[in-house]
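Presenting chain A:
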Amino acid sequence: MSVGILLQLAQSLLAILLAPLLMGWVNQCHAWLQGRSAPPITQPYRTLKKLFHKDAVIAHHASPLFRFAPYMIFACMALAAGIVPTIANDLPFSPAADVIALVGIFALARVFLALAAMDIGTAFGSLGARREMLVSFLAEPALLMVFFTASLISQSTELPIIVQTMAHSKFAIYPSLAFAAVAFWMISVAENARIPVDNPSTHLELTMIHEAMILEYSARHLALIEWAVALKLFTYSALGIALFVPWGIAAQGDVAAIPLALLAMVAKLLIGGAVLAFLETISAKVRLFRAPEFLGTAFLLAVLGMLIHFLLEV
Partner candidate 1 sequence: MTLTYHLQIVNLLAALLLLISFAMLSQRRIAGLITLFAWQGAALAASTALIAWSTNQHHLYYSAALTLVLKVIAMPWYFFRIVRKLDVDRDVEPMINIPTTMLIGIVLVIFAFNLALPISELSGTVTRSTLGIALACVLLAFLMMITRSKAIPQVIGFLAMENGLFFAATSATYGMPLVVELGVALDVLVGVFVLGIFFFQIRETFDSLDLKHMEKLKEK
Partner candidate 2 sequence: MEIFWLLGIPLTGGIFLALWGCRKHAPEINALFSLATLLAAALLTHRIIDQGPMMVGAGWFFIDSFNVFLVALTAFVAFTTSLFSRPYMRIEEEHGRLNDKRLRLYHSSYQIFIGAMLLALTTNNMGILWVAMEAATLATVLLVSLYRTPASLEAAWKYFILCGVGIALALFGTILLYFAAEKVLGSGGTALLWTHLNGVKAQLEPTVLSLAFVFLLVGYGTKVGLAPLHSWLPDAHAEGPTPVSAVLSGLLLNVALYAVMRSKVLVDGALGNHMAGNLMMGFGLFSVVLAAFLIKRQTDVKRMFAYSSIEHMGLITFAFGMGGAVANFAALLHMTMHSLTKSAIFFAVGHATQKAGTQLMSGIRGLIQTNPTLGWGLMLGTVAILGVPPFGVFASEFLIITTAMHEHPWATPFLLLALGVAFASIFGKVQPMVFGETELPKLPYQPALAPVFLHLGLVLMLGLFIPPYLADWYRQAAHLLGG
Partner candidate 3 sequence: MATLSLLSPDPVQWAWGIVLFWLSLGFASLLLQGSQRLLTGLVFPLGALGALAIAGVGIAGLTGPATSIVLPIGLPDLPFHLRLDALSAFFMVLLGGAAFGITVYASGYFKSMAAGPLALLALWYHLFLGGMVTVLLADDAYAFMVAWEVMALSSYFLVTTDHKVPEIRRAGFLYLLIAHVGAVSLLLTFGVLQGGHGDYTFDTMRLAQTPPFWASVAYLLALFGFGAKAGLVPLHVWLPEAHPAAPSPVSALMSGVMLKTAIYGLLRVTFDLLNIQIGWWGTLALALGLITALYGVIFAAVQSDMKRLLAWSSIENIGVIIAAFGLTLIFHTDGKGALAALTLTAMLYHALNHAFFKGLLFVGTGSVLHATGVRHMGHLGGLMRFMPWTAWLTLIGALAIAGLPPLNGFVSEWLLLQAFLLTPGLSQPYLNMVIPVAAAIVALAAALAAYVMVKFFGVVFLGQPRDTALQDAHEAGWPERLGMLWLAAGCVLLGLFPAQVIGWLSPVVRLLTEQTMVNDGNWLMLAPVSSERASYMPLIFFAVVIGVLGLTYLWVRRVYHGRVRRSDPWDCGYPEQDARMQDSAEGFGQPIRQIFEVFMKVERETPDPFSRTPRYHGASLDKLWFILYEPIARVTGWLSEQAGRLQHGRIQWYLIYSFATLIFLLVFTTR
């Protein structure tokens, strides 16, 4: 048990600390693919440091909610990162929240971000909030459907159990998971404000979603939000790994397997990041009104996956 708690802490901290690195890696791959000279992989850390040192500038009529939100968002993301098994399975904290609760956490963070965006009452803020909620109300059920497919297979909504079934029980091919995986990819792209739904590196008001919401933030608040964003990307990647390529994650109480698991993890993340960057580079951002269609497709795929599970695997 104590080992478990140690592992839990270690993993959570690891996630929190490593998250910006993943972000850095993705950006680097971007740069390479676009033939630019890449920023150092630690660039995100520097940005955060700089931001933390700055004085916060806040609009006159900003309400307490505005200042409270970044902490809330960060806390939610940290919690999420703590729940998803990255290196070790069956952590003492994981029963606190299953996949549905996980979706709930993301929703909580999102709602606070949207509210904070509307708080200043600028045109961009409410615009961003609206678009974010528009994207999310389609992405969220789709994500749930993906999880449902997995949990219908593993008879559980507990991530550890799911990983257990996928990784450590007899190997089987689940066609439904293929659909789920594609859906999951599309969803995580949307949720993490990446191309083709949103573009993290633009401030063009016609297109931006996420950036529009955090326009008014500066200094430590902005830092926390950026960090939370990185964490979110990390968590989603970890989720994807846990659901679809869980091999390598250390089984229950198997402390010896931890180092191996760590390596496997890093490798998967590197590959995942690279693939993300690659796909982003080759795809173009769609018009905002196409976004619902994009997510609708994801939703459809997820549901299809579930039906296929019923057709072929029961």
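Just so it is clear, contacts are C-beta pairs under 8 Å (C-beta built on N, C-alpha and C of every residue); 3 or more make two chains touch, one makes a residue touch a chain; residues count from 1.
These made the cut because all candidates are chains of the complex that A comes from, given by their letters.
All values reported here derive from a predicted model rather than from experimental measurement.
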From 1, 2 or 3, the one in contact with chain A within this complex: 3
In their shared complex, at which residues does chain A touch candidate 3? 52-53, 55-61, 63-65, 67, 71-72, 74-76, 78-79, 82, 93, 95-98, 100-101, 104-105, 107-108, 110-111, 114-115, 118-127, 129-131, 133-134, 136-138, 140-141, 144-145, 148, 151-152, 155-158, 161, 203, 205, 215-216, 218, 220, 224, 289, 292, 299, 302-303, 306-307, 310, 314
